[in-house]
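Yeah, one chain of the complex is gone here, protein chain that is, but the others are all in their spots.
First chain written, first letter: the chains are A and B, and each begins at residue 1.
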Amino acid sequence: MALTNLLPDFLVAPLDYLANMARKNSLWPMPFATACCGIELMATASSRYDIARFGAEAMRFSPRQCDVMIVAGRVVMKMVPVMQRIWLQMPEPKWCISMGACASSGGVFDTYAVVQGIDRFIPVDVYVPGCPPRPEQLLRSIIDLQEKVQRTGTIDAREFASRTAYEGPTALAKELSPEEAIVAPGDYRTATRLRSLPMA
Amino acid sequence: MPYLDTLKAKFAGAFTTSEFRDNKRVLLSAEKAPTTLFPLLKCLKEECGFDMLAELGGVDYLNYPNATDRYCVVYGLTNTATGERVWVKAFANDPEPELPSVVELWKGADWMEREVYDMYGVRFVGHPDHRRILMPAEFVGYPLRKDYPLRGYGERHNFPTVTRAES
Partner (left out) sequence: MPLQTAAPVTEDVAGADQEFLYTLNFGPQHPATHTTLRLILTLDGETIVKAVPDIGYLHSGFEKLGEDLDFNQYVTIVDRMNYISPFANECAWFTAVEKLIGIELTPRCKYIRTILAELARISDHLLCVGAAALDLGALTAFLYAFNAREKVYNIMESSAGQRFHPSYARVGGLMADISDDVVAQIRDFVKTFPKVLADIVRLLNRNRIFIDRTKGIGVLTKEEAINWSCSGPVARASGVVRDLRKDEPYLAYGDLQGAFKVVCGKGGDCYNRYLVRMGEMAESHKIIAAAVENIPAGPVNVDLNDKLTIPDKQATYRSIEGLIQHFELFMWNRRWETPVEEVYGANETANGELGYYVVADGGGKAFRARTRPPSFIHFAVFPLMMEGHQISDVPAVLGSLNIIAAELDR
């Protein structure tokens, strides 16, 4: 932070550019593989698709050495604190790819245990659709992320400092207050769009 | 079915039988199950050669046609020498569904009984390590009961959020 505050803008811009060039071509993924998508992630890394062509083959299972977390597979209640902890352990600058329908939106698992999209709990940069996505789609997401790094990255990751607000999706169904809803005669609880009923 | 003769000699009147396709079942009602289940399974294991507990699962018969008891634990026994199978169904009821544990007979029952407890709240008396296994320890409720909604009560979104600036 201090360095770029002291330097004039015409020096900061080329420094940013150089840093982005270096970073985008050597992204180190942290494979947070929980389910089926993890196998496609392995397929992407192995011989036919070869993620090394895009400079992202150095998979490190230690979050402290990685730039990009690839969340591959559904994340459930018990796993959310683990995922957040791993995300917080990664050094800045860091990015997150949400691989597959389950990580992005819950996918087919709209059940009591599965989180409906990891972007409710950690920030996500690239979403990859598919159940599971083909390796080509994952490679495309790496390329997209490289473009994002090139366009928005800075040498000391100062672009993240201002993003203090929650950026995830709004609630699936907004909870209305009693003033906003017309209550039909009968059961009050069924007339409002309460997302969660208290335990009986 | 020689095992049936053995069972009839030892536990006359304590059980009923039924059959569908190739599944042959021995049923124990909720009154008889707490006392009869363990000796019956022990007899099947030690005298009739059903040495493997192939399957142990729970069922919740709430609103099921013609059901009289609510919870049921299904024990699938296999004779590894002959490949013969028999199904033992033991029922239990609210408010305190309880059945004897069979971990003493089959070590494989350990986790399967814990799963039934986790999902249905059926307690297994005498289980060595009676805890939840799949759901978080602080979870309330039993998700596979029929009166628990598919999408839960909103527990799945009850977590703090990490914003981009935090790290």
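General remarks:
Just so it is clear, a residue touches a chain if its C-beta (ideal position, glycine included) is under 8 Å from a C-beta of that chain, and two chains touch if they have at least 3 such contacts.
These figures come from a predicted structure and were not determined experimentally.
Considering A:Ala13, A:Ala52 or A:Cys131, the position touching the chain not shown turns out to be A:Cys131 (whole complex). If you put the hidden chain back, the residue from A:Gln84, A:Ser105, A:Ser141 or A:Thr154 that touches it is A:Gln84.
One chain of the complex is left out; on chain A, the residues touching it are 32-36, 38-40, 42-43, 46-48, 61, 73-74, 76-79, 81-82, 84-86, 108-109, 111-114, 131-132, 134.
Even with one chain removed from view, chain B keeps its contact list with that chain: residues 20-23, 51-55, 57-60, 64-66, 74, 76, 80, 83, 87, 106-112, 115, 119, 132-138, 143-144, 150, 158-160.
By our rule, only the chains that are shown with their structure count from here on.
Inter-chain centre distance (chain A to chain B, centres taken as mean C-alpha positions): 40 Å. Within the complex, the chain B residues that touch chain A are 135-136, 139-141, 143, 147-157, 159-167.
Chain A makes touch with chain B in their complex at residues 76-78, 80-81, 84, 87-88, 90, 92, 94, 110-116, 120-123, 160-168, 195-200.
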